[in-house]
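A single protein chain has been omitted from the complex, and every remaining protein chain is retained in its original position.
Presenting chain A:
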Amino acid sequence: MTQTLQKHVFPVIRTAGVTGMLVSFDDRLSEPANRAALSFAAAVKAQGWDGIEDVSSSLISVCLNFDPLHLPHADLQAKLEQLLQSQDWYASDLPNGRRLWRIPAVFGTDLAPQLEEAATAAGMSAEEAVTSLTSARTRVQAIGFAPGQPYLGQLPEAWDIPRQSQLTKDIPQGALVVAIRQLVLFAVQAQTGWRQVGQTAVKLYQPRAADPFMLRPGDEVMFHAMSREELANMQTDPMGGATSEVLS
């Protein structure tokens, strides 16, 4: 083992498999670490280093896919260290051109059967849970897992609930799920350990559209409750009733 269990001093550079390098800005989600990840990813892309195949940001880190036969690990590590030292990444601004999205969702019912369970885990009634989730102004902190799929945060402390130990099969596209003070809105049908509290008609990812991905990191999202009947009427609208305005 070359990596031992220890308290890291962030930011830290570690390997991810043989062909990945991960730059982490914290080991728990925080606003400054998320801003640092978004802006550092943009900076790495702008460098245009040879041998880099992909640069992506997640909630608190930046992942580089690279070819170690072309760009040795030690060389990449040195480049990253130098770039890290060039500024205070935690103090970065959010990306430009951010938007505020308002997205309708059905909470509970047979479409989102885990609302009660999630509310109980958060110490609330189902009604309180819906009020809490619809009054939260969340931000797209990362896109990941599936195409165009956002991690939205950060919810109030009460929503710091763990994932389930078992995966729930076949959570549908448009599902709104919750765990660890975050919401995820499902871009495709998938299985998950998160609990489903809502269902939307949003298609986050439209592969044949000019701009296939609806949300971008930094965008803000608020949900509001709608009825089952309203949802049924929205199935033909790829935006699922969502509206957006540009944030200045």
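As a working rule, a contact is a pair of C-beta atoms (placed from the backbone, for glycine too) under 8 Å apart; a residue touches a chain by one contact, two chains touch by 3 or more; residues count from 1.
Keep in mind that, in the parts below, contacts and distances are computed from a predicted model.
Colleague: For the chain that is missing from this picture, which UniProt protein name fits: "KipI antagonist", "TonB-dependent receptor", "Cytochrome c domain-containing protein" or "Carbohydrate ABC transporter membrane protein 2, CUT1 family"?
Modeller: Per the UniProt record, that chain is "KipI antagonist".
Colleague: Which candidate, A:82, A:96 or A:165, sits in contact with the chain we can't see?
Modeller: A:165
Colleague: So one chain is hidden, and I want to know which residue out of A:104, A:148, A:174 or A:218 touches that hidden chain in the complete assembly.
Modeller: Only one of A:104, A:148, A:174 or A:218 touches the chain omitted from view, namely A:148.
Colleague: Mind listing the chain A residues that contact the chain we can't see here?
Modeller: 1-6, 14-20, 22, 24, 27-29, 41, 53-61, 63, 65, 68-69, 72-73, 142-149, 151, 162-167, 179-180, 187-188, 190, 193, 205, 207-208, 212-213
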